[in-house]
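Heads up, one of the protein chains got dropped from this complex, but the rest are sitting where they should.
What follows is chain A.
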Amino acid sequence: MHIPDGYISPATALAFYGAVLPFWWAAGQRLKRVLTGQLVPALALFSAFTFAIMMFNIPVPGGTTAHAVGGTLAAVVLGPWAAIISVSVALIIQALFFGDGGITAIGANCFILGVALPLTGYGVYRLVSGRSDPLSRRRLLAAAIGAYVGINVAGLLVGLALGIQPIFWSENGRALYSPYGLREAVPAMLIPHLTIAGAAEVIATVFGLAYVQRAHPELLERRAATARVAPSARRLTLAIFVLLALFSPLGLLATGSAWGEWGSDELAQRVGYVPRGLEELESLWSAPLPDYTLPWMTETASFAEQALAYILSAIVGIALIFATTFALRILLRPRQGQQATAGG
């Protein structure tokens, strides 16, 4: 799940660093206001906690065990901003000292597991839980759905990040980084996340939250109370970052398309292998590749199949992103007592 060093190109790694920095900054600013002097010890302990729960083996139905990230659980109990920082710090410590996940890939891992996962998970959680009692069963259901969607968005993003590697970074048909195209990387990441890893995340989140509801209800009630205050300035900042979040995967593709265009010209002149991903790409990005006419591209029998696989994964991705946006929109809405229920 953590991307190691050497799996993604330095350009991809840099793009992810760029994507994650604004979130760290925003989270830092927000937490500085909320925690004031307590910032340092609170974040350190939250991060250490997140690190520790990543070590838990969760018994998953079917007799196997898996690790959970706990990003949604952290976001629900500690708040989304604290979750961003604590998951990120835990991931950085893992990369620096435990060799878990690459050092160049810290930006990618932190963006995917530390930002996309908790924000999506939390957004869906807020959407489903609406204005229900923080100690109700509906909150557990909301956390379960949030955790499941969150971990799968993360899985999809890892699949996309790995899958674009051979499309943009190949030389004479030799893949320079992770060799699998979107057709292999996306299902390879999504299938375990839809099943085992998804189950582990749901179990950790639901049973963890159920325990907090039982044993420390004051934590959840306090959060529900503070969540109601939403100054309008924060909404604007948040909206900007939501936009950034939405465009960052697009930005990855867009900067890459320049590379892809250049790569296609290069490849067109040479004999031999053309990355399979390039064919998938053509179905989506016809504009950057207008007169790209390769004989073997049209005669591939499985072209429709590939296109379908790609479009399907794109639809899943877009639907999930829409769910996130919608959830975040509700999250950003000022909380007044009389307002209608958010989630129906």
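We adopt the following convention: contacts are C-beta pairs under 8 Å (C-beta built on N, C-alpha and C of every residue); 3 or more make two chains touch, one makes a residue touch a chain; residues count from 1.
Methods note: contacts and distances are computed from a predicted model.
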Report the protein name recorded by UniProt for the chain absent from the figure; options are "Cobalt ECF transporter T component CbiQ", "Putative ABC transport system permease protein", "RNA polymerase sigma-70 factor (ECF subfamily)" or "Na(+) H(+) antiporter subunit E".
"Cobalt ECF transporter T component CbiQ"
Any idea which of A:I93, A:L141 or A:A224 touches the chain not displayed?
A:I93
Thinking of the whole complex, not just what is shown, which of A:A42, A:A142 or A:L182 touches the missing chain?
A:A42
Touching residues (missing chain, whole complex) on chain A
4-7, 9-10, 13, 28, 36-49, 51-53, 55-59, 61, 63, 65, 70, 73, 77, 85, 89-90, 92-93, 95-99, 102-104, 166, 171-180, 184, 203-204, 206-212, 215-216, 219, 272-274, 276
